[in-house]
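Removed from the display is one protein chain of the complex; every other protein chain stays in position.
In order of appearance the chains are A, B and C, and numbering begins at 1 in each one.
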Amino acid sequence: MKNIRLAALTEREKTVVRVDSICIGEGFTVIAGPCSVESEEQTIETARAVKESGADALRGGAFKPRSSPYAFQGLGLKGLKILKRAKEETGLPIVTEVVDSRDIAWTCEYADMLQIGTRNMQNYSLLKEVGKTDRPVLLKRGMNSTIEEWLNCAEYILNEGNPNVVLCERGIRTFETYTRNTLDLSAIPVIRELTHLPIIIDPSHAVGKVSLVSQMCLAAVAAGADGIIVEVHIRPDEALSDKDQTMNPGQFSEMIKKVRPLHRFMDGLR
Amino acid sequence: MKNIRLAALTEREKTVVRVDSICIGEGFTVIAGPCSVESEEQTIETARAVKESGADALRGGAFKPRSSPYAFQGLGLKGLKILKRAKEETGLPIVTEVVDSRDIAWTCEYADMLQIGTRNMQNYSLLKEVGKTDRPVLLKRGMNSTIEEWLNCAEYILNEGNPNVVLCERGIRTFETYTRNTLDLSAIPVIRELTHLPIIIDPSHAVGKVSLVSQMCLAAVAAGADGIIVEVHIRPDEALSDKDQTMNPGQFSEMIKKVRPLHRFMDGLR
Amino acid sequence: MKNIRLAALTEREKTVVRVDSICIGEGFTVIAGPCSVESEEQTIETARAVKESGADALRGGAFKPRSSPYAFQGLGLKGLKILKRAKEETGLPIVTEVVDSRDIAWTCEYADMLQIGTRNMQNYSLLKEVGKTDRPVLLKRGMNSTIEEWLNCAEYILNEGNPNVVLCERGIRTFETYTRNTLDLSAIPVIRELTHLPIIIDPSHAVGKVSLVSQMCLAAVAAGADGIIVEVHIRPDEALSDKDQTMNPGQFSEMIKKVRPLHRFMDGLR
Partner (left out) sequence: MKNIRLAALTEREKTVVRVDSICIGEGFTVIAGPCSVESEEQTIETARAVKESGADALRGGAFKPRSSPYAFQGLGLKGLKILKRAKEETGLPIVTEVVDSRDIAWTCEYADMLQIGTRNMQNYSLLKEVGKTDRPVLLKRGMNSTIEEWLNCAEYILNEGNPNVVLCERGIRTFETYTRNTLDLSAIPVIRELTHLPIIIDPSHAVGKVSLVSQMCLAAVAAGADGIIVEVHIRPDEALSDKDQTMNPGQFSEMIKKVRPLHRFMDGLR
């Protein structure tokens, strides 16, 4: 692919991205947590539950890019402080989205990994800014973006000097309406062919229905993903965003009890 | 879904579709073979190779729906006779496509299962005619069809009195051009929620690149598919159609050595 | 484009397709009528109304390819006879869809032009059969088909010896849900660049909402189309199919009063 230089697969080892105490690209990483940070109680209880089931890191949004200006926009700094508290309680590293270059510096004080969301994948100013930080970046694929465009966006970050980029496939927009988006699992072997960067899968946003998430997590493991990121809420029915696709702790626990053994089994197969 | 009646999931058992000596919907079914029947030697050698690796049925096209009228259109009746010979040699049941209502009666003399291809999914006349036969039908999803439209097409067949329909997801058309189509593996749990019919996956047409096929077969197993259908040719480089996505017997054998144990492992997980 | 031979633009004149008393490719052709032939009264009244407003030909479906087997499937032969009566009353040539090769011979006794619908664009058996008749063919673009695939389908008809093919853009399937499909008017200048065949526009199926049809007819004229085909029903609210996108005779009359002068004006501009 034209212009993919720093992200291109070369002779050298596959990249392993360290995020605080964990490494993405080694073993299988499970990131879980609520769509939005809504309150301290909701966040910390969810963090404890996913930790107990075996999650490796906590996700949660403090700045929410919502389709409507009248929808809940996130708690901002207050949300980041809650995430920090959750980390103190559970030890889980924090993954959280940034949406504005001006917020990056102080978000870095609270977050172990910065997420670039699907709507901002081609916000090149934002990419350049996260590329200047020392924080690893989770780069979600734009819902309408080709794999080539996505790797070019990784290139924007790498080109600023930050080598720690993890790609995240989260479903692309198609004509199908039964699922929220269409999860493109073939992106996993494609990414392996083209780049040394790790890739994780977000089945929650892709399918948009909690009943489909678990099967897609298992498929992601079998297809060779480096991890998954799933939405979990202590009480999904009360979630302020994305409730239809959010697992409760019991569903998450059931899923992870299959995902971990499957990953070990796949390791043995290769 | 509106109007899905006969295909809708009900209290009763999941459908198992008998195809000659095998059953689709029980265990994991592997259908393999060339895109097109090109010659007796090519077909029988391929059949032997896939049989030896553990395939359950042989696929091969005698009537090829090609984008251009100037491309190889298949051997027709001669191709069907070759498929029959291949069955005599290997015992593998035959799956082959029909594209014209007028060919169905005599194709039934050679084929154990009739395939409706992606371009004809909404050829309702053809659906009604295969619905009047006693042959099981492999109904591929239209490359631009929603799951609802697909199930309505199954309904056309069932409504004529033929209960033996197997669905086949083979990739949908999206904006991504690196892969030929986008394989929609979330269709597997969706189909499980909506219908009692079995579902198999065709990764070859979906991804269009042989290097990606094996990973997608494994993902299909983990997502809960009832089987796969893959393109295999004794010498892919010489194939008259779909050469880029066709496995050679060695690649097929390697793949199936992972698929079978994975399926047993998944059975144990559930 | 590879393999476009007979349809390719060459030195010679643009093709004009004679359909009974009218010529498509000269001037601007307006084809109008109901989605389905439902009764003699409905069809003949509609035919009279569109004739009075200045339509050049009558459309109406006797064989309806419907998503569900339980939806109204058309009147079949009875519908064709009604269309013939409508022609006797109004003199309007008849355009009607064929969906099964076995119906073509006797449909030719009733129809002046055979339509291949969007779902059957890649039904190559059907294309070959209409290619063997002496009737002009209206070839709708598949709702998921590229322009290259569409021209290849025209090539299937031309290659059988029938030179009288008119292309019809009717909207493609995209992620947008406010309109039924997305009308691709850029297909008009593209088709002009690539082929000598005439092109007409079907805005009714493309937009799916009657309030948008008139503007799209005007846009089609300005973009250089050879004509339009629109759905008109004497009482749209009672239509058995496509009621939301069907004009009543008054709306059709208003539209055509703008379309004709605009076409003359555009002729002067070029």
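Convention: a residue touches a chain if its C-beta (ideal position, glycine included) is under 8 Å from a C-beta of that chain, and two chains touch if they have at least 3 such contacts.
All values derive from a computational prediction rather than experimental measurement.
J.: For a quick check of understanding: of A:Arg18, A:Arg48, A:Lys81 or A:Arg173, which residue touches the chain that isn't displayed?
T.: A:Arg173
J.: If the hidden chain were put back, which of C:Ile22, C:Leu212, C:Val230 or C:Met247 would touch it?
T.: Answer from the full complex: C:Leu212 touches the omitted chain.
J.: Determine and list the chain A residues touching the chain excluded from the picture.
T.: Residues 2-3, 5, 65-71, 99-102, 119-120, 122-126, 142-144, 149, 152, 155-156, 159, 173 of chain A touch the chain that is not shown.
J.: Would you write out the residues of chain C that touch the absent chain, in ascending order?
T.: 144, 146-148, 172, 174-179, 182-186, 188-190, 193, 206-207, 211-212, 215-216, 218-224, 258, 261-262, 265-266, 269
J.: Which chain B residues touch the hidden chain?
T.: The missing chain touches chain B at positions 173-175, 177.
The working rule: only the chains that are shown with their structure count from here on.
J.: On Cα atoms, by how many degrees is chain B rotated relative to chain C, nearest 5?
T.: When the C-alpha atoms are superposed, chain B turns by 180 degrees onto chain C.
J.: Can we say the copies chain A and chain B touch using the same residue numbers, with more than half in common, or are the two sides different?
T.: same
J.: Could you please state the distance in Å, as a whole number, between where the Cα atoms of chain A are centred and where those of chain B are centred?
T.: It comes to 34 Å between the two C-alpha centres.
J.: Two or more other chains in contact with one residue: find those residues in chain B.
T.: Within chain B, the residues that touch at least two other chains are 144.
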